[in-house]
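For this depiction, one protein chain was excluded, whereas all remaining protein chains were kept in their positions.
Naming follows writing order (A and B), and every chain is counted from residue 1.
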Amino acid sequence: MTGPLIPMEMIPDAWNNVIAVLLGMAFGFVLEASGFSSSRKIMGTFFGYDFVVLRVFFTAAITSMSLIIYFDYMGWLDASMLYINPYYVTSAIIGGLVMGVGFALGGFCPGTSFCGIAIGKIDAMFFTAGLFLGIFIFSEMYPLIETMYNSKNLGGIKIYEMMGMGRNIFAFLLIVVAIAMFYIAGYVEKKVNKVEY
Amino acid sequence: MNKRYLILAIIAVAIGAGILLLPENPRDRELSPADLLNAIDDPSRFLSTDLITDRLVKKDPSLLLIDVRPEAQFKMFAIPGAINIPLDSLLTPSSQAALENKELDKVFYSNSDVMADQAWISAKRAGFEAIFVMKGGVNTWFNTIVNAAEPSETEPSQAFALYHFRKGACQYFFGTGETAAPVTEAPKKPVSLTPRPVQSSSGGGC
Partner (left out) sequence: MEKNRRDGSFYINPYLGGVLLGLVLFATYYITGRGLGASGAVKNTVVTTVDVIAPAHAEKSHYYSKFLNENSSPMNNWLVFEVLGVMAGAFLSGTLYGRLKLKNEHSPKIKPRTRLIAAVAGGLMFGIGSQLARGCTSGAALSGLAVLSASGMITMLGIFGSAYLFGWLFKKLWI
């Protein structure tokens, strides 16, 4: 049963949305259980008092990356069929920078804000309202930035291709760097003043 | 607690080391001989010259026409809209980008079918998808589109439609002096549905 299952038509399309809900539930549960429903806990990564974001994020990234690589090697998954979002250079960089500002102001990102709403966080609700407004403003402003938005499309390029490295060596380095970051994070946490939240 | 994390860290690095040992190019997996033979037998990999011409005229963005002949021949004459990837540089990294794009239908052609077929088999084996051969190659294309033969009166209306389509396409590509009105239906000339009187002037021959 080679994956990915739905593109390979191993699962009828009608199940699509059911699967979406189930995977979403698992996603939401893990996020909330790890503490991502609290904006002050999330912001801890940026001030050094709680690195939960760093730990969960990078552990998740290297876990799924490794699973994908191994499954692809074993022939259980055709990794070339996985969707790689296309790299629009200017738009991606500016978008990232703008999102960072939003993060610093709001303390949430869309996924975590939904977790916050689910447990009753009012600031999360306001953040999500802001999301709507922001997307609406963007859509109205779209003609102004349309050219920039569609410029410099490098396609579904991979990180290691862009850096001129092999995939395996990059994956290995990513794991090593992640572990190093975890150790540094633990060290920083001990040195930083405790914050009550 | 620290010792537990150390063990986890070691496991993670071990997994990473394992990755280092895997074959580098995930596309090292070639198509199996049985699958390749099946694919070769499949007639749907051939696309007719008329179909390709139609897509070219309609400027179909999902079509990528690839001329696999040597560069010199490509420069002398090529089907409008085609790119040139000579057969011997088909599997180089620079051609990979064009071949890899799954959204495009990549159609190989050469003068007849021989080189195009070879290109197709090489590409199929290497695992590229959505690849086709234009049946008959440049020779057929030239003979049908550029030198389209006007059908005789007895032929059915589809033959006339096809002829006008080909003339129209030829004019689209090369702008010959003749005007060929775009035809959506056969000309009004009554094409023999009424039975002709049996013996009379069928002209020449018995």
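Of note:
Methods note: contacts are C-beta pairs under 8 Å (C-beta built on N, C-alpha and C of every residue); 3 or more make two chains touch, one makes a residue touch a chain.
Please read all numbers here as calculations on a predicted model, not as lab measurements.
Taking the full assembly into account, the omitted chain touches A. Counting over the whole complex, subunit A has residues 3-7, 11, 16-17, 19-35, 37-41, 43, 46-47, 49, 51-52, 55-65, 67-68, 71, 77, 79, 81-89, 91-111, 113-124, 126-140, 142-143, 145-146, 149, 154, 156-162, 167, 170-171, 182, 195, 197 touching the chain that is not drawn.
Going forward, only the chains that are shown with their structure count from here on.
Remark: subunit B residues 5, 9, 12-13, 15-24, 26-27, 29 touch subunit A in the complex.
Looking at the complex, you find that subunit A touches subunit B at residues 62, 66, 69-70, 72-73, 75, 79-80, 166-169, 171-172, 174-176, 178-179, 182-183.
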